[in-house]
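Only a single protein chain was left out; the remaining protein chains are all shown in position.
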Amino acid sequence: MSTEPASETQWREPDPPGSGVIPCVEAPAIPRETQLELLQLGLLQRLTEDRAMLLYRQGRIPGSYYTGRGQEAVGAAAGLCLGPDDVVAPLNRELSCHFARGVTVADVFRNFLARATGPTRGRDGNMHFGMPARGVFPLVSMLGVLCPVSVGAALAFKRRGEPRVALTFWGDGAMCTGDVHEGMNLAGVLDVPAVFVIQNNQYAYSTPTGREMVNTNIAERIEGGWSIPCQRVDGTDAIAAYAAIGEAVRRARDGDGPHAVEAFSLRMHGHAAHDDASYVPSELLDHFANRRDPIKRLRKRLELDGVPQSELDELHARVSDEVAEGLAEAERAPPADPDTIQDGVYAMPPSHA
Amino acid sequence: MSTEPASETQWREPDPPGSGVIPCVEAPAIPRETQLELLQLGLLQRLTEDRAMLLYRQGRIPGSYYTGRGQEAVGAAAGLCLGPDDVVAPLNRELSCHFARGVTVADVFRNFLARATGPTRGRDGNMHFGMPARGVFPLVSMLGVLCPVSVGAALAFKRRGEPRVALTFWGDGAMCTGDVHEGMNLAGVLDVPAVFVIQNNQYAYSTPTGREMVNTNIAERIEGGWSIPCQRVDGTDAIAAYAAIGEAVRRARDGDGPHAVEAFSLRMHGHAAHDDASYVPSELLDHFANRRDPIKRLRKRLELDGVPQSELDELHARVSDEVAEGLAEAERAPPADPDTIQDGVYAMPPSHA
Amino acid sequence: MSEITYLEAIRAALEDAMHEDERVFMLGEDIGHFGGPFGATKGLAETFGTDRIIDTPISEEGFVGAALGAAWMGERPIVELQFADFISCAFDPIVSVGAKTHWRSGIRFPVVIRAPFGGGIRGGPFHASCPEGWFVGVAGLKVVAPGTVEDAYGLLRSSIDDDDPVIYFEHKGLYRRLKGSRPTPATRTPIGKARVVQAGSDATIVTYGAGVDLARTATAATNGNGSSVEVVDLRTLWPFDEEAVLSSIDKTSRVLVLQEAARSTGAAGVVMSLISQHAFELLDAPAKLHAPVDTPVPFAPELEDAYLPSVDSLTAALDDLLSY
Partner (left out) sequence: MSEITYLEAIRAALEDAMHEDERVFMLGEDIGHFGGPFGATKGLAETFGTDRIIDTPISEEGFVGAALGAAWMGERPIVELQFADFISCAFDPIVSVGAKTHWRSGIRFPVVIRAPFGGGIRGGPFHASCPEGWFVGVAGLKVVAPGTVEDAYGLLRSSIDDDDPVIYFEHKGLYRRLKGSRPTPATRTPIGKARVVQAGSDATIVTYGAGVDLARTATAATNGNGSSVEVVDLRTLWPFDEEAVLSSIDKTSRVLVLQEAARSTGAAGVVMSLISQHAFELLDAPAKLHAPVDTPVPFAPELEDAYLPSVDSLTAALDDLLSY
């Protein structure tokens, strides 16, 4: 038991010397195609969010705006590890996971722009949307609460003997909520196919992980406290994350009970658009930006593995177009309609007649 | 990490062969006087509860009735480990702890009998009372919630640099509540002088610990999950419990942060008076009744250490008289007064004038 | 048909629903072989197995959240709270997830939360309260509270059939007190519909839960005395049957709202709000609220008896109303 907060910038061996981008791990067993898909999903998140941030600053996205910069690999990896019948509850930083499930750029922008035909019909904003038809649960802001909800989904699969898993994410900060304890404990006792991906991005809003908990090695805590196997993985390495989450998903699906993965990264933007994150040491940010950017790391790995620059540039261009087209499509969508505001409060409106 | 539920009847080495009462550990360092006090407190709980159970069955105690039979040693030990300025939040099974703080038998019966002059003035029943003047917080039924409350008391001590500790109890079942997670995590991060005594009595109502959690070694979980040092102790051994809780209290008081103790025992009655506990294997009950009754164990130790039978019998008789007198005193107390029911809803009633 | 109690009607509804629909299962503390603190699920684990009557750890937020998740996947879970009081521990998933998700996304949550509420059993501040008011008014939730054996069955079946989260407040004091014939498996009490339990012309009592029996008992005497009081059982507290309340007032021109929840909690607020907005021209006297004072539920028999509405206190309040 370590009571010393782990150093925030480092979670295992020091990074290799040098100053260049650290490529993702080599993983010949993971098909090239999958690796390219990971890159594509990560890029989709990056470019969508970059575009959205601009729109936000122009005042065209109402409310607030959150990105998952620096964490794109985790959502992408989780999304690709799931099968079509699995379900997932992503949070704010996992736009790539939505894309992996088939949510489109236009869907996303329709939500950001609060359009009538968006996934929440303008009723909720930001990343607070799901896509029930694609097994994606809409984010609920109350941190932690989606843990027991996904455990319940996994329980349904177990009850019916279906080889499906329910996956959810939470952050280092949300790790402190009672719901996460109750949910993980329940998952263990009921032995359900739930997978938990903990995004340890070193901060909860302005609070570093070491002020959220004593032992910041979340994987160690989850194993020790809840007896749930938990692999700690480099969350800026899409390949490593894919391997770790894939194994967790496989084991859960195989009836081996709940599994967890702690993905270590850095939240490279402020908590939301209004937050300049001045509390994050700039060397830490620079280090991650220069050497541990998940998009660059994966691209570097693919380059090292012989994928031609041109192919990667083309991928980038394709994604960029997709974002532009998705946005254009979303902008053509009608605004939310106040006359419909009371529709759907109930699935079965009670008749008093 | 063990994912096998520990066997319910055993938590370390098997009990010594034979069929007789297993004496408490020898502890020459603990003054004889203290050991006798532990016995007295345990007996006070036992005889008060026995009497109350009779009253309950005669219909003279309203509502429901709970005992801590088999766990008397833990409350007594904790109570004696605390100094006069420390505070404590006991639950249902820790009547001996109330006694250690100076709560009287008459106080207790005045609460059970819902009298006007009882600690809650008839507003609450059973063990749902405290004695603020003696640093005893009144039980709140919502399991787990007293964990953060006592952490807050400990925070006050730390803020003011006072060498005081706040101690609370909870059960194996309550270990599963979100509040306990949030409270323990907070205690660790804020590094406050809180002491947690977990009464692992193998059951939460009808549910054995192995269905409450995967790893039933709660001490292991607390260290692994929350980085709080937690000693596992035989809760039917008053001497061992006193030593373990004493050390936790000392360390917490010395600025060493929160500490925990898991006291393993068996709830020897049903959850409450209406529950015959038929779900507890009778061999297990018999084993604890014959060999691990905390009162018998301590008495045996004192006998082995040379305390004359007569002295112990006299102690028993004294306690028995104290209970009878306390009850008689309580019975003379007036019934609760309906005209006062609204007094004290507010400490400062708002004046609308 | 044999007589059964209110509690047995609840058990029968659970049993019938589970026989008819594989998707129905239960989560709660000690509901398995033990049968729950009041025996509501006694025997169900033997019939349906512990995979359908699932004992959970003590984690109300956790298992209410899990019920919502299972419902998301098309199951129809029923959650038992040991006492309604502990609904405070499950508050967040109910109001944040249960209530808002369909409106936001179209996901349905056919979840029933059974919450044994109410006093008269010397439960004190933590085992006798009436917390329904926290949920009455919350968009997306439904709140029901049976006051008869038939509705104990019928409302529970309808709640299980319902695609929205329903909080089912069952009154502990009625568990063994009320008896009635065993409802047929087809019995349903429509959600959202009040019932005129007893017709009358001089005043209306709007009530629910234990108030229904109390209103009947108290007015048996009054009604003999030459006045005739109508009793409206809300049955569904939210969203409630405004029409039924107003049309009874239209008939009687006097109204008394009776509830066991403390007077500034419970369903009184929404009912009184309706009355003050829409019964202005119907009333010949101010509306009356008969409910306990605003304190927690006291434990001592002397206190609880004084606190709870009784035949005497209700009769006095009615006399007051009728003599205005």
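Read from first to last, the chains carry the letters A, B and C; within each, the first residue is number 1.
By definition in this document, a contact is a pair of C-beta atoms (placed from the backbone, for glycine too) under 8 Å apart; a residue touches a chain by one contact, two chains touch by 3 or more.
Here the structure is a predicted model, which means the values were calculated and not measured.
In the entire assembly, the chain absent from the figure touches the shown chains A, B, C. Per the touch definition above, the residue from A:122, A:246 or A:350 contacting the chain not shown is A:122. When you scan A:47, A:174, A:266 or A:347 for touch with the missing chain, the hit is A:174.
Check B:107, B:182 or B:293 against the missing chain and you find that the one touching it is B:182.
Contact with the chain that does not appear here is found for just one residue of C:88, C:253 or C:313, C:88.
Hidden from this view is one chain, which touches chain B at 87, 119-120, 123-124, 128-130, 132, 137-138, 140-142, 145, 147-157, 159, 166, 178-179, 181-183, 185-186, 189-190, 344-348, 350-353.
Where chain A meets the chain that is not shown, the touching residues are 62-64, 114-115, 120, 122-126, 128, 140-144, 173-174, 176-178, 204-207, 211-213, 279, 335-338, 341-342, 345. Residues of chain C that touch the chain left out of view are 85, 88-89, 91-92, 95-96, 99-100, 103-104, 125-126, 133-134, 136-140, 238-239, 262-265, 268-270, 272-273, 275-281, 283, 285-289, 294-296.
We adopt the following convention: only the chains that are shown with their structure count from here on.
In this assembly, the chain whose C-alpha centre lies farthest from chain C is A.
If each chain is reduced to the centroid of its CA atoms, chain A and chain B end up 44 Å from each other. Residues of chain C in contact with at least two other chains: 57, 59, 61-62.
Shared interface positions of chain B, i.e. residues touching 2 or more other chains, are given as 176-178, 211-213.
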